[in-house]
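One protein chain omitted, others in place.
Chain IDs A and B follow the sequence of writing; residue 1 opens each chain.
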Amino acid sequence: MDGASSGTGLSLERVTKEFGAFVAVDDLSLHVPAGSFFALLGPSGCGKTTTLRMVAGLERPTRGRVRLGDEDVTDRRPHRRPVNTVFQSYALFPHLSVLENVAFGLRRRRVAEPLTRAHEALALVEMDHLADRRPALLSGGQQQRVALARALVNNPAVLLLDEPLGALDLKLRRQMQVELKRIQTEVGLTFVHVTHDQEEAMTMADTVAVMNAGRIEQMGSPADLYELPRTAFVANFLGQSNLLRGTVVEGPSVGPGSVLAVDVGTGRRVLVPTERAVRTEGEVLVGVRPEKLHLVTRDEEVPWDVNVVGPGRVTDVAFSGVSTQYQVAVPGLGTLGVFVQNISGGGEVRVGDEVHLACAVRHAFGLDGAEDVASGVAEDGAA
Amino acid sequence: MSGTTAAAVTAGVTARPDPPAARAARWRIGEAVVPIIATLAFAYLLVPIVYTVAFSFNDSVRTNLVWRGFTLEAWRNPCGAPQVCRALVNSLQVGLIATAVATVLGTLIAIALVRYRFRGRALANLLVFLPMSTPEVVLGAALLAQFLSLRVNPGFGTVVLAHVMFCISFVVVTVKARVATLDPRLEEAAADLYASPVQAFWRVTFPLLLPGIAAAALLAFSLSFDDFIITNFNSGSFTTFPKFVYVSATRGIPPQANVIGSAMFVLALLLVVAVQLVTVSRRRRR
Partner (left out) sequence: MSIVTAIGHGPGNARAATSPARAARGPAYLLLAPGIAYLGVFFVIPVVALLVTSLYVPVPGGDVGQFQPAFEWQNYVTVLSTYWPHLVRSFGYALVATLAALLIGYPVAYAIAVRARGRPFVQAMLLVLVIAPFFTSFILRTIAWKQILADESFVVAALRAVQLLPPDGRLTATAFAVVAGLTYNFLPFMTLPIYASLERLDPRLVEAGGDLYASGPTTFWRVTLPLSMPGVVSGTLLTFIPASGDFVNSVLLGNNGTTMIGQVIDSRFFKVSDYPGAAALSVVLMVAILLLVTSYIRRAGTEDLL
């Protein structure tokens, strides 16, 4: 290996891919900085794999350009691109040994001492002891490592990972997430990772782009995306959200700490920070994450910077060890989810209890009221 | 499953007309039927071969119809009968050339049909299918009519041309099945790892298709080697082994023909046993 050489940046400029009448990728632009770990996250069929394949050269964009560093590679065949892929089902060559699989790309480029380098790459993924095996005799996790070594050994400008952990069981997946991140830091290459698993994307990536229906809904660091989703799809696909439909009745207020007052039905008013709202007038969706909500049982004095809704009735309590998940039905608002961390050691709230729900105003966010509240809810990523 | 559905299902099972014991007995008879029929069928398949082998040792005079005593004469001198070895060599030559050409052409068609979507694909499929669904006598007559109208004299060349034609379809069908089991992502992986399309074919596609191609070649060879009807139409005075046997049937088949038939059978058996032993031992070594 050439050691910690940094990768190359990747840019897609207004890329569109059509299959007949179906638009798989719709006028998509993005930039992946050199040496970063970038995740394309979305439900199946959102166009993320097609995007990856266009970078690899396995599909040709209908319109738009693909650039690696300063170079336009749109018209280059896959075998002439300095890009390597870890395929979804690994696509290891069944007739070649593990070692020859890893040496395949080196041999094609006539790199000196291909076997030595292949051994080094296998050592990096802790698979060198199985170098003489055929892929069919390896477990899923082992095949995954070989596929990774086979791509990494070529020291590509960009390494593409297409759902690389999809076939592994949960425990192995967690372990490989940590390991992939370690390897990426170690070799310093640019990684582009396609997944439908929001947890996987958030654990590993520096930047996550959430894709839906061929477009990027929102792009940013995992924390930014989670704390401040800008569309209902992102709010629901990345974690869970409680979204309440309402109308802006007041604001935005002037000065620092500007807020909007939103009527979420039957005169209940909640406040949303103006800078956290996509719209500042008319129909909006007010969102709040379940863990930001608190159950209030007694009649308490509420400070001005806390939104309270209720009363509602607890309809379900699910204890999961670290936390407890409550479902609270609030007349006129629907059912809201609440996560309560298991700090006090035992639930005092039971099914049928009457509660209020409170959350800090700074945790509320506002979305466009024209959006579907359920957008992205039942998609495969909301694990 | 709710209690009522479970009850209904159980009721359905117990309410079967015949008691379980009777059913089990009937099924045991059913179990026995398969091996019995299979054994009889193998006997049916093998009786004429045993007969052929036995009469290769017959001490025959002129005709090889009646058992007259054991001799190794025909085996010692397999080319002893006039023309028999000539016919065998002709058949082998035709078979090898026809197999080689048909295997290449058929494999290319199979790859195209499975891997690509293109206009005229259905038509190409139909064209591959039609020779298989046409009786040999029609194929033979059609080709001969063509050769006659072009004033081509039937012989070695026309036989090879005819054999390639009817072998192609069988090669296509056999190789197609193999191509279909091949993950197209393997070729993409090869391209992704800097293999040009030509390199990807020879390094990845071809080795993986090889078992299917070999099976297709074996099938093509056996079809060609055993063909009589099409050959008979298009061979003129050129004689293949089956034609030799058919023609000499009226006069009496020399025991040397039985020797050749027996030897081919034994060779085929040995080949398969050898291939099996190799695969088994390779599997153990891993």
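The definition used in the following text is that contacts are C-beta pairs under 8 Å (C-beta built on N, C-alpha and C of every residue); 3 or more make two chains touch, one makes a residue touch a chain.
These figures come from a predicted structure and were not determined experimentally.
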Task: Kindly state which of the options B:85, B:100 or B:177 is in contact with the chain not pictured.
output: B:177
Message: Using the document's definition of touch, tell me which of B:72, B:130 or B:210 contacts the absent chain.
response: B:130
- request: Using the touch definition up top, pick the residue from B:94, B:143 or B:159 that touches the left-out chain.
  value: B:143
- prompt: When the complex is taken as a whole, what residues of chain B touch the one chain not shown?
  reply: 9, 13, 23, 26-27, 30-31, 33-35, 37-38, 40-42, 44-49, 51-52, 55, 65, 104-106, 108-109, 111-119, 121-122, 124-139, 141-146, 148-149, 161-162, 164-165, 168-169, 172-173, 176-177, 179-181, 183-184, 197, 222-223, 225-226, 228-229, 232-233, 241-242, 245-246, 249, 253, 257-258, 261-262, 264-265, 267-269, 272-273, 275-276, 279-280
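Basically, only the chains that are shown with their structure count from here on.
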Query: Can you name the residues of chain B that touch chain A in the complex?
result: 183, 185-186, 188-197, 199-200, 203-204, 207-208, 286
Query: Can you name the residues of chain A that touch chain B in the complex?
result: 56-58, 77-80, 83-85, 87-89, 91-95, 104-105, 108-109, 133-134, 137, 150-151, 154
